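Omission of a single protein chain aside, the complex is shown with its protein chains in their original locations.
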C-alpha cells in the first residue's frame, strides 16, 4: 500500500514535537475524516531554523508531516511558501489515491503556521 | 443417480425384441419428451406366455420396460392389469424424481397391449 | 519475526484438513455435478456431503441449504429475493443500524424499488432492543433482517426473542449469522429464523463460498438466472472445491466448537484485562453478550490506521473502525450507531481470536501494544501529557 519512503517516515518520523514560544503555529483538521495536524516554526532572520509537528491521523498523514517538515527546514519563508502538496507526495515516492486528501494537510498546516508567523511579526511592528 | 437394480436392468435388459403375430401390441409415446415404448404379448389361456419390448428412451425408460415385462411374464391377464407404475419403480429400488414420468410408460404400454389383445379376442368372437 | 494473526473476524486461515479435502476434490473429482457420467456423479456426491455437513452445523436439513458465493451474496439474495417475492403482501422491511454493509446497502437499494426500510437503532452496547422491533412492525412488514452477532464489536442480538415477535406478526425473519456460526452454538430451529446467512471463510474454510439457510416453504426470487442448480435459487456451475472445503470446515467446527469456545473466552478475558490496564482505553460492545473471539477497544488520542501499521511492523495483524483504514470519510457506522464519537471511533482497535492463537500470542500483544500507544500519543496533538 505505502512506499518504503512513506513507511520510513511513518515509523521514524522526523521533527515530532512542539516548540515552546514558537514563531508561528498552524493547525488544520479535517473534521469529516478526523485527522488533525499541528506545525510549529522557529524562524530567525526569515529562515526556518527549526520545525516540529504533532499529528493525529493515518500513516500517510504522519509521513507527510514528517516529510514536509524535513523539506522546509533551513529554507527561507518564501521558499517554504512554495512547498506544494504534490511536492511532499512526490518526495515520498507517491501516495495511494485514497490518501491524497490527507497528504494535503501538511502543506496547509505549514502555510497556516507561516501566516501565523507573519501576523505575529506584523503585530510586533 | 440410478440404483444398481436400475443399472442392471438397463445394461442387461430382459425381454428385448418383438413377437411375430403377437396376441397384443401396445405402444405409448410421450411426444414432448421423445420417448417411445412398444410392448408385445404372447397370451395363451389367459396367461402371458411371453412378452417383449422395444424402447427408445432414457436409462429409466429401458429399465422400467425390462422390469415391467419381467413382472408380468407368466401372470394372468387380470394379474398383469393390476401392475402399477409404482410397483415397477419399487421393484427397481426407486427412480429419481425427474424420471418418474417415464417410468409411467411401461405400465401404460402394457395396459394398451392388453387392451389390444382383448379387442382382438372380441373381434374373433 | 513473530507473526500473530488477530483478525479472524475479517478472515481465517484455511484449515489444513480443508485444503486437503479441496485438493482431493480438484485432483480426483473434478466433474460437473450436473453431468450424467461417473465424473459428474462423484462430484454430485461430494456436493451433497458438503451440504449435509453445513446443514448439520446449524441444525438444518440438507435440502434447506443453498450454496452461494459468500455471505454478501446470501444477504443480498435474502433481501432482494424475499422482498420481491413478498411485494404483493407488503413493502416494509426492518433492519438495524449495525448490520454489515451487505445488508444495509441491499436494504438501501430496495428503497429504489418502492420499499420502505426501517433501520432500528442499537443501545450503547450495540444491541438491538426487542421492544424497538415490536414497535416497528407494521401490517406492511414482510421481512425483518437482524444480524446474529456484529462483526466489529461482537455483540450478540436477542434473535430468538425478536424472531418470536416477527413470526407472530406473520413476517419473515432473516439473520446474518456469519460471525456466530462456528463460534457459538447456532441452531436454526432454536432461533426459529426463516433464513440465515453463512460464510465459509470465517470458519477456516475457503473464501468465495457461503450458504443461505432457507426454511422449507419460504418464498424467494433468485438474483440471477440460468441453469437449474441449487433448486433454481442460485444458478451457475457449483463452486465444488470451495463447497467441499466449506463442508469440511463445517464438520471440523461442529467437532471443535465446544472446546474452542471455552478456550477463546479465556484468551479473550486475558486480552481485555491487559488492554484495559493501559490508561484511557475503553471496551466497546457488550461486556458479556459478545462472541468469544471478539475484543474491541478504543484507545484515546490515537488513530486506528497508524496503530495497525505499527502493530503490523511487529507482526501483529488487527483491524480498526477508523475511517482512515477504509479510505472512507466516516469511521465505523457500528461504533457511531452505538453513540461513540468520531474521535474515539477513530481510535478503535479490533482483535479477533482464532484457533491458532496461544496465550503467548496474547502476552506478546500486551507486551508490544503499550509502547506503540505511547509513541503514537507522543505524536498526537490531542494528547496532553
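Letters A, B and C mark the chains as written, and numbering starts fresh at 1 in each.
The rule is simple: contacts are C-beta pairs under 8 Å (C-beta built on N, C-alpha and C of every residue); 3 or more make two chains touch, one makes a residue touch a chain.
Just so we're clear, the structure is a prediction, and the values are computed from it rather than from any experiment.
Student: Considering the complete complex, identify which of B:5, B:54 or B:111 is in touch with the unshown chain.
Tutor: Looking across B:5, B:54 or B:111, the contact with the absent chain belongs to B:54.
Student: Can you say which of C:308, C:334, C:353 or C:368 touches the chain missing from this structure?
Tutor: C:308
Student: Taking the full complex into account, what residues of subunit C touch the chain not shown?
Tutor: Listed in rising order, the touching residues are 3, 5, 7, 10-14, 16, 18-19, 22-23, 26-27, 30-32, 34-40, 69-73, 75-77, 80, 100-102, 105-106, 108-109, 199, 201, 206-209, 223-228, 235-243, 305, 308-309, 311-312, 315-320, 325-326.
Student: Determine and list the subunit B residues touching the chain excluded from the picture.
Tutor: Residues 2, 7, 10-11, 13, 16, 27, 31-38, 54-59, 61-62, 96, 98-99, 102 of subunit B touch the chain absent from view.
Going forward, only the chains that are shown with their structure count from here on.
Student: Starting from the mean Cα coordinates of subunit A and subunit C, work out the distance between those two points in Å.
Tutor: Result: the chain centres lie 41 Å from each other.
Student: With chain centres defined as C-alpha means, what is the inter-centre distance between subunit B and subunit C in Å?
Tutor: 56
Student: Could you put a whole-Å number on the gap between the CA centroids of subunit A and subunit B?
Tutor: 92
Student: Going through subunit C residue by residue, note those that touch at least 2 other chains and give them in order.
Tutor: Expected reply: no residues.
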